[in-house]
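Have a look at the structure that comes next, please.
Every protein chain but one is kept in place in this view of the complex.
Order of writing sets the chain letters: A and B. Residues in each chain are counted from 1.
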Amino acid sequence: MKSSLVGQVVILAALALLPAAGEAIYFRDKISWRSAIAPSEMVTVDQARGWGDTAIWVDARPEDEFANDHVPGAISLNEDRWNELLPQFLAVWAPGKKIIVYCSSLSCNASREVAHRLRKEAQLADVFVLEGGWEAWMKKNR
Amino acid sequence: MIMCLGARAELKWEQTTIELHPAANDKQAVGHFKYQNAGKTPVHFKSVHASCGCTTAQSQKEEVPPGDKGEITATFNIGDRTGTQIKTVTVETDEATNQKTVLTLKTEIPQQLEITPNFVFWKQGEKADTKTINVKVGKDFTVKHIKVTSSTPDFQAKVEEAGNGQFKIDVKPQDTNKVVASMLTIQPEDSQKVFYATARITNAPQVQ
Partner (left out) sequence: MKQTSNIEHRTSNIELPSDVGSLGVWRFLWRILDFAVAGIFIYAGALKALDPVQFASDIDNYKILPWPVSVALAFYLPWLEIFCALGLVFRFLCRGALSILTASILVFTLATIAAKIRGLDITCGCFGHASQNWSFPSHLATNLAILAALLALLFKVTSRNRLQNLV
């Protein structure tokens, strides 16, 4: 009647799988398995390009990197000169536009921080972070 | 396994997390991460690398002889950042154990005024209703009055004191027929520092 230790461990491990799987389904929109940003906030290069003219590209990298090269038509908006650059960005924004913020790569944090400020301070909707950043854009556009 | 994890690194750090509280007008926040080589062999720095372009980090020396002390200076350029900023510096050395150390700079940037939203807009042709901008005074500051001016006469801005360190700015456009924009300048009384918000009449979204 008494199961072995291994048997008990296996039963408990299996029991825990059910609610865990349920939670994973419930939270699927709040967490991305690929990277540490909510999937509803992330967008791939292909998805973003599919939006065509309804998208505004925002470059969150430092000035010198933007000047070197950037997504055609992108607006520079970084936290170093936020107060100066924000009005320039707002001048080209219009309701209904989707905003795609990018920085250098998947590991860089600047795009998330700029996206967060656009949502929180300017209270803009449809703000997304480009998955893979400038690196991913370059791979698709070489 | 426990003994391996208990092995100590040669480089001993006084602190691996430094909390900074710069003044409101400071442009930079600097952290000094002090260390000492407690081992018997020299330690060489392979790289010192910050998590963002806004932070620079420098080592005083490339080689640390046994017993010697030194420091890594991390300089965080505040720019127009606000709130709590956490930036890291990763230090790689040639130690046998613990080759990578992450130094954390946590900076609390004081903000005299918190303006939400800092952007109000009306679509072209929309009813010219009043929209409100909320202004909250930072907890380490005292502001009794604020003054708001619009850069164009197309928008009117009126300040209302909400009490408890809070203000409301009611913004109203003259009309929404033309696409216009205005910079609202918000200045606390007895302060040189100036804050901004934007008011705009935008193009109506295209119907597809």
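Simple rule for what comes next: a contact is a pair of C-beta atoms (placed from the backbone, for glycine too) under 8 Å apart; a residue touches a chain by one contact, two chains touch by 3 or more.
Computed from a predicted model, the values in this text were never measured in an experiment.
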Where the missing chain touches chain A, by residue: 2-3, 5, 7-13, 15-17, 19-21, 23-24, 27, 30-31, 33-36, 38
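The rule is short, and it goes like this: only the chains that are shown with their structure count from here on.
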Parts of chain B lying in touch with chain A, wherever the complex brings them together: 51-54, 77, 79-81, 115-119, 121, 123, 181, 183, 196, 198, 200, 202-206
Residue ranges of chain A in contact with chain B within the complex: 61-62, 65, 78-84, 86-87, 90-91, 93-96, 108-110, 120-124
